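My questions will all concern the structure given below.
Right, chain A next:
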Amino acid sequence: MLQVLIQGLLLSGLYALIAVGFTLVFSVGRVLNLAYGAYLLIGGYAYFYFAQSLGLPKFAGVLLAGILGCVIGLVKYRLIVKPLKGDQVAIEIATLILAVVLQSAVILVFGDSSKILLPIIPGVERVAGAAIPYSNLFAAVASWVILLALWWFVKTTHTGRAMQAVSMDAKGAAISGVDADRINMITWAISGTLGAVAGVFFASYTQLYPGMWVAPLIIAVAVVIVGGIGSIIGTLIVAHIVGFLEVMTSAFIAPELRGVFTMILIIGILVLRPKGLFGREEI
Partner candidate 1 sequence: MSAHLSIRNLIKRFGGLTATNDFSLEITPGSSVGLIGPNGAGKTTIFSQIMGEVRQDSGQIALDGLELTPLATARRIRAGVSRTYQVPRPFAEMSVAENIRVGLMPDNIWSMIAQGPDPDRELELALSVGFTKDQLEKLPSELSMGDLRKLEMARTMATGPRMMLLDEVFAGLTVGEIAMISGLVQQMRADGMTFLIVSHDLKALEPLIDRAVAINHGTLIADGPYDEVMNDAAVRASYLGT
Partner candidate 2 sequence: MGLRWYHFALWAAFAAGMFLLPEIVPRGTLRTIIFANFLAIFAISWDTLSGRTGYVSFGHPFLIGIGAYTTAILTKRFDVPVEISIPLAVLMTMVGGLIVLLPALRIKGSYFALVTLAMMELMYQLVQVIRPDLTGGTRGMSGLPTLTRGAVNGFYMSTALMLSIAFTTWLLMKTRLGTALSAIGMNEEAVAGSGLSVTRLKLVAFTASAFTAGLGGAVYVHYLGSIAPRALFDINFVFTIIVAALIGGAGTTIGPILGAFFLTFLLEYLRPWLPGAERYLIYGGVALVLYMYQPKGLIYLMGQAVRRVRKGAA
């Protein structure tokens, strides 16, 4: 029981980090960024290249991955999202195409064999029959810290409150002097950074491979759907629902049904409550 709790917490922390960047763009820009998974892809490969192939310090690897994610987020906003002027369907489709393009680019550069990342912190602790690799613990703690920092940023800083305002009512915010374009840009930059950093952690959990953008996208989608246009706290809660659901399915029912319940959860929630479980209009 205790081991399920520990494993659930570790995995859920990671899922929360994966989902939050996606939620952020969805709530501020009302846009589904289907290329979100590509941040994780790029982040993971960037870390692999810098930290593992070039042998730079691990921290530098994470930092460079984050910077790359940030730049890609900005470029994506400038070149794709902004020209499409809030046409949601067009943005969804353009980002989907972009994700496929980025996947091919990764295959071109790194080939399509999978790669395994070194643990960020080697070593493992065993508690009550559950193994806790320091790396996973670090990922979970880092994701909590990042989420809390983000929450603090949104609630207390000027920019953060402007983001909230845009997310609630873009027109109203514009009237009260918020530069929605600037706020959107900042949001995309943060989302890209978070996605790339999440990619490093996600890849260190599993592996690097060119198709790795799909699974985290599905997780992010699940969290957003269940959480509605959610708050950061909502994201955190729902990520734990999804994470625990997965760990508990593996432990008590059958590991091969791991993903099935997540999908059923998504579909069920949407059919019953088309606006999500915690459908709130704020970040």
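Inclusion criterion for the candidates: all candidates are chains of the complex that A comes from, given by their letters.
What we mean here is this: a contact is a pair of C-beta atoms (placed from the backbone, for glycine too) under 8 Å apart; a residue touches a chain by one contact, two chains touch by 3 or more; residues count from 1.
Everything numeric in this text was worked out from a predicted model, so none of it was measured.
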{"item": "Single touching candidate for chain A, where 1 or 2 all sit in one complex", "value": "2"}
{"item": "Partner candidate 2, residues of chain A touching it in the complex", "value": "32, 79-80, 83-84, 87-90, 92-94, 96-98, 100-101, 103-105, 107-108, 112, 214, 218, 221-222, 224-225, 256-257, 259-260, 263-264, 266-267, 270-271, 274-275"}
